[in-house]
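Reading through the structure tokens given below for one structure.
Missing here: one protein chain of the complex. Every other protein chain is in place.
In this document, chain identifiers A, B, C and D correspond to the written order of the chains, with residue numbering beginning at 1 in each.
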Amino acid sequence: MSGTQEATPPGPWRSAFRVLARNRASMVALGVLGLMVLLSLLAPFYAHHIAHTDPFRANVAGSFMLDGKTIDIMQPNDNPLHLGLTPAGPTWNPSAYMLGSDSQGRDVAARLLYGGRISLLISFAAAALCIVIASVVGILAGFFGGIVDMVLSRIMDIMWAVPVYLFAISLSIVTISDGLHIGPITLEADNLIIPIAIIALVYMPYAARPIRGRVMALRNADFVMAARSLGVPRWRILLVDILPNVASSIVVLAPLLAAFALLTESALSFLSIGVQAPTASWGTIIQDGEGLIYSRPMVAIAPGLAIVIVVVALNVLGDGMRDALDVRETSKRGA
Amino acid sequence: MAGDAPLLDVRDLCVSFRSGGRDVPIIENVSFTVCEREILGIVGESGSGKSVTAMAIMRLIDDPGVSLRGSVRFRGQELTTLPQKAFRHIRGREIAMIFQDPMTAFTPVYTIGWQIDEAIRVHERVSKSEARARTVRLLGDMGVPDPERTANRYPHQLSGGLRQRAMIAMALSCNPALLIADEPTTALDVTVQAQILDLLRNLRTDYGSAVMLITHDMGVVAETCDHVMVLYSGRVAERGPASAVFEQPAHPYTAALLDSIPPLTGPRPVRLPSIAGAPPAPLERPSGCAFAPRCHYAHDACVTLPPLVRFAEQDVACVLPTEGKALPTRLLHGAEA
Amino acid sequence: MLKALLQRFGQTAFVLFGISVLVFLVFFATPGADPTSRIAGKNASPETIAKVRQEYGFDHPLPVQYATMMKKLFITQDLTSYANRGEKVVPELIKAAPVTLSLATGGAVIWVVVSILMGTVAAAFRGTWIDRTLMAIGLVGISIPVFWLGQVANLITQARYHDTWLFSWVPALGYVPFAESPIGWFKALIIPWCTLAVLFIGVYARVLRSDLVTVSGEDFMRTARAKGLTPTRVLLVHGLRTSMITFVSLFGMDFAQLIGGGALLTEVVFGLQGVGRLTYQALSALDLPLIMASVMYSAVFVVLANALVDVIYIFLDPRVRDGR
Amino acid sequence: ATVAPGAPDSPETGGILRITAENSGGTLDPQISYVHITYQMEAIVYDGLTTFAKTPSKLSSHAIPDLAEALPEPQDGGRTYVFHLRHGIRFSNGKEVTPDDVVASMQRIFKVNSPTAGPYYSHIVGGEACLKDAEHCTLAGGVEADDKAWTVTFHLTHPDAEFFDRLAFQHASILPADTPTHDTGNEAPLGTGPYKIVSYEPNSGLKMERNPYFRQWDAVAQPAGYPDEIHYSFGLDPEAAVTAIENNQYDWMLESVPLDRQAEVGARFSDRVKLIDQLVIFYAALNVNQPPFNDVRVRQALNYALNRKAVVIYNGGPAVSSAACQMLPTGAPGYEPGCAYTKGASPEHLAPEWKEHDLALAKKLVEESGTKGQKVVIVTPGSGGSGAIANEIRATLVDLGYVASVRPITPVIEFSYIQNSDNKMQIGLTGWSADYPSASSFLRTLFSCATFIPHSSNSINASQFCDPKLDALMDKAAEVSLTDQKAGDALWAEASRALMAQAPAVPLDQTRRVALTSSRVHGTFDTPIYEAVFSQVKLRRAGDPP
Partner (left out) sequence: MTDILKAIELRKDYRLPRGKTLRALDNVSLTVRSGEVLGLVGESGCGKSTLGRCLLRLTDLSSGTILFENQDISRMNDRALRPVRRQMQMVFQDSYAALNPKRRIGDLITEPLRVHPDENGQKRSRQVIEARLYELMDLVSLPRSALARYPHEFSGGQRQRINIARALALSPRLIVADEPVSALDVSVQAQIVNLFTDLKEQLGLTYVFIAHDLAVVRQISTRVAVMYLGAIVELGDTDTVMQRPAHPYTAALISAVPQPVIGADDRRILLHGDVPSPISPPSGCRFHTRCPKAETRCSQDAPQLRLIGNNHEVSCHFPNI
């Protein structure tokens, strides 16, 4: 199988990428994610140049133009008691409250795009942070074993014994009340780092356990034994032999964690303990929409759909990456 | 030694898999016969297509990209076109199969006895207790100590040798006419292997079954088989009565294979005769003789695919015999003079 | 066996201790969490506040407070809430448990049955459009935020289409005890069950399918086919049975988390007064005794369920039985 | 049909009233609980010596006699009151109410550390001592029973114009003398009203049945009840509650109809909607000790700049919300219309009502103060509608040139958070509703020097406002009210104007409750203090015309 072609063959990463590139579903998912990211990056452009609104500024007393007519954003009702004010509904016109207004008179479509920025940012950042922490914990526990493993595993046991959402909610409520003050570092309650860190932390055991398991398996692998018999120092074994081999397991976790993070973020924000106003995320928009679900369900439905689409795309991508990076798959191809 | 009408008649069997958008031919035009009570050995290096041949006969390849050509006749009945439902009555009852790794070939969550009972009860309408009685008897016949208790044990509780015996017992549970054994002793120790081979050898007298024994160990073939077929890279290199093949291999590959086995007795060669290189991957298989790139005797004629020709008692896919340049008779090296 | 049991017990105790200390410390580290002024009531005079502080023992050092709280929680079981004065916490939890148990059990029945069906069918038709469709449905199920799904379900069944024949039977949100009316109980819970199950159906169907696919490449599946068994029997009796081992371990974890309050979003959206919602309310009200009790409760359940899964393992997998 | 004991003999008597609420109110102990829903619930279970009318009346109506035969004349310059107890009133166990029960109940206020023990009752002679040493509280010389004359005499350390109102508040409910002197929690003590609480689970529900020993003694103070039983269910959020009531699964909900549903409810069930006035004011407290609000011009600027129209819209539009210009809600004693901070008005020249915000003037004031560009953090409860208003204030402050941000805080903590001077709150959103109708419970409670306690979370004066001149004015108003209600009210109105001139808060709006009933419910039962008196709900039987 070797020797016939002279050109340098692709490395395992590159060839995995090629497999991924051939997977149509993954590519579609990647496209959808890219589109979502692009749309959210375009949020200011949309808000300023198309919709002409400030999606963070309350505008209940205002009005807008549609087809030459002036429409009040908050529309009074003509029931006998004059009860209730209903925000403008979807116009399906990108330049004028395309998806309607929320209860503060803000353009839902523009907020959806801005919310996407925050939701995606949190989801990606939390996944990245989680992976970093989990890798450190998992690799330390798996590689050094013994007492290090004992302590870290017990900590993970404790974290894992509390349902994930409960854990996240507890941490959020605690930090939301007055931000976070650790020594000289002060994080205001509305700092995005707080939800990011919380989400990263609660999913840490989820990611760290498989990493630990993988490292433990690798620690007893023949090639590590071989490296030891060559007199390679431990830190170098860790760096050169273990890390690159757990890397694929770690990378595969990324999209899944991003999906979890997005769902968790939206749940926290839905409970008003995630992203704090005036910043918007898809979860906070759903929360805004909860108060309008009977009169203007679109406010809650639109961000929900956005979440579903992104999470589906992340999961598909995750599946594709798992197939592409599967270690057994690679070895089978070479056998 | 063997019955006259062939029990199993395989003609021009070809199997290919789709992979990476291409058809990968794994075995090409493999033909052979197995007669009643005969033991046929199929040898070849890893990846030469031995298992695929066996699985193709049993129609056990469920890869969606597989394509199968040729004919497999069992007692005159064409198997390749038989509907799945009808085929199930042949599987396990007429043709049974045992696999290389007795560790993984049993479902881990059921007892050995349960699994053998199941094999009996699929094909015959017997009560549970009758089935169990037969299971116990079979296990006893296979030399399993304390068969009643063993039947109630789980696969992981048995040693490799016992497991393989149980496997054979399961295969024999419906008295099959043909037993296909895919490397049944590779995972076992030599001393245990000797016991299992002994068992297999006695099957034809005790159960009247023919055996297709797949192995990569020439020693096992020499000790056990009546006939032998040598596969090289998915094609038949040579086939014929074992005595003839071992005495005078007609294919340079067979000869080289035999030579490269270090002898257990007699003088030790300083260096072992070895074959340079490695067998080609299916996709890189030459269109001519697949062995030519590694062959001492390769010459211009080898660029075309050599047909199977009759040489002495065996059939061989090599041009040498037709060119009259047959290989020298093999020194009976290893046997104590 | 006894030793293993003791070890388990020790681990449980350790985990509980760790969590309780953590909760306790975090609570007192939270600014504004000092419950004294809330207990005393708005506009209470400083004397009253001092009295309350003394009465509730907030003037003792933290370790003493911790010990007192643990004693009240586990031994005398008369721990009272800080937010709802006079409310005993343990009975609250005991009353909330059946709600959560009903929700989780019903949801579990649905998701187990449906996901086994989906997973098995998809595996049996591997590579066909049936497989792809089922797995895509599962994926969407995984991706829907449960609180959103619940809201949409409510919108449809409680408001938009409540007047139609389709949903006119749907009762008001809330829990109906089984003992009070089994039919009411069922009607009140069926929509929450389905909502809760959607996520898990997706997860389990996918896990089961991929497990079955992996298993179908195993030697023993080939053996089973070689015996002449029908494909259905091979898949169900040999494949599914073996795959159930992973399935059950996953199930144990998830079910435990739900019983322990993990279904709180569902409980919140459907107005079910279960453990999850209780915990959420306790957290929102920074009601330490209730937080402590419910977190302990949920940890106990998670740990217990893990132990239970180990036991079930022994039934399902004879290899585990022999300590292999 | 035979009528149950204590029930009005009317064809509308009977049935079960089903009430839903999102949360229970915690402890049932009437002398401890300080939440509105318990107040409302227990109004028909307990009685005080005085009470508020349980039939429709004005918002500003004062206390009337209940267990007392009549309101006694003040003696000793308003420091002594002799109450004649009614005869033959029984607790729900059949025991008669005696003067000793009254004395014990007054002592119990201190013994159980009732939240209002200090602010409302410590001026009873012996009260201060009781605050310090609750266990041995006797109120000796303060409350005296006379079994022969069947009277109870109260001695106060100083005159109190609101004494009857305070005795009407639920913390002064009369309980049997042998009621345990600790928080009874989920067990309700015995009461004298038409109903008794028979079961209570804070997370699922509460049941009331008729008190078999109740006989109506005064149809206004404690009328006999129509429903045979009253059931509360806890756990349904308001959205779901509306749906459930629309579908006639419940009769009444304790929360207001959420904004989202008001249009729908108004259109489909206008005959089943009740709009109930409340004595409540929403406001933003401005910390007069923290920049930039330590400058009166900035406080006035914000008052000018904030668009109350938006605030009204957030709270449901003009039908249910009205813009507030002062810290006394409309309808409170001493309230006089007048708006200092709207276009064309000033503290010296009041406009009759709020018309339009005046951003230009506000900007000018800010310019003068030289505080532009400073950072302002708006503290708001983390959930509910306050967030939107906080956001509106943020936008306004940004318009005025500040760098403003919103900090939402868990609702349960927010109230005490903004009170604690250690937190250096600048501006905090909150609301205040009175326990009884009086000007002092708004002005004096929220803005007098005495109610600012530094470094404490129980410092109701979140603005940290202390002006001895205003204090003196309020003292005078209280004193005059003792003898001349009208003159007193005028003084309170003056105090309110004086307070607003200093603008230690931004009054936002006053809202009405939007209540929805099932189609079974009729009868008038909405009253100002209790908002609804459930004993007065009449339920249609099946088959009755709707």
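Keep this in mind: a contact is a pair of C-beta atoms (placed from the backbone, for glycine too) under 8 Å apart; a residue touches a chain by one contact, two chains touch by 3 or more.
For clarity, every value in this text was computed on a predicted model and none was experimentally measured.
Enquirer: Among B:211, B:229, B:257 or B:292, choose the residue that contacts the chain missing from this document, as touch is defined above.
Expert: Residue touching the absent chain, from the options given: B:257.
Enquirer: Which of A:45, A:92 or A:223 touches the chain that is not shown?
Expert: Checking the options A:45, A:92 or A:223, the one contacting the hidden chain is A:223.
Enquirer: Since one chain has been left out of the picture, which residues of subunit A touch it in the full complex?
Expert: Within subunit A, the residues that touch the unshown chain are 1-3, 6, 8-9, 11-12, 221-223, 225-234, 236, 240-241, 244-245, 247, 327, 330-331, 333-335.
Enquirer: For subunit B, enumerate the residues touching the unshown chain of the complex.
Expert: Answer for subunit B: residues 45-46, 145, 159-162, 189-195, 197-198, 216-224, 242-243, 246-247, 256-258, 260-265, 268-276, 278, 332, 334-335 touch the chain left out.
Note that only the chains that are shown with their structure count from here on.
Enquirer: Decide which interface, C-D or A-C, involves more C-beta pairs in contact, and give its chain pair.
Expert: Between A-C and C-D, the larger count of C-beta pairs in contact belongs to C-D.
Enquirer: Please tell me the distance, in whole Å, between the geometric centres of subunit A and subunit B computed from their C-alpha atoms.
Expert: 54
Enquirer: Can you check how far apart subunit C and subunit D are, centre to centre, with Cα atoms defining each centre and the answer in Å?
Expert: 40
Enquirer: Between subunit B and subunit D, what is the gap in Å from one C-alpha centre to the other?
Expert: A distance of 93 Å separates the two centres.
Enquirer: Which positions in subunit A touch two or more other chains at once?
Expert: Where subunit A meets two or more other chains at a single residue, that happens at 173, 177-178, 290, 293-294.
Enquirer: So which bits of subunit D are touching at least two other chains?
Expert: Residue numbers touching two or more other chains: 409-410, 413, 417.
Enquirer: Where on subunit B is subunit C touching in the complex?
Expert: Result: residues 58, 60, 62, 64, 88-93, 96-97, 99, 101, 104-110, 118-119, 122-123, 154, 156-157, 167, 170 of subunit B touch subunit C.
Enquirer: Inside the complex, what are the residues of subunit D that reach subunit A?
Expert: On the subunit D side, the touching residues are 239, 258-267, 270, 273, 275, 307, 309-310, 313-314, 316-320, 382-383, 387-388, 390-392, 394-395, 405-410, 413, 417, 514.
Enquirer: Which positions of subunit A touch subunit D when the two form their complex?
Expert: Residue list for subunit A touching subunit D: 57-58, 60-61, 74, 76-77, 79-86, 103-104, 173, 176-178, 188-190, 272-273, 276-278, 290-295.
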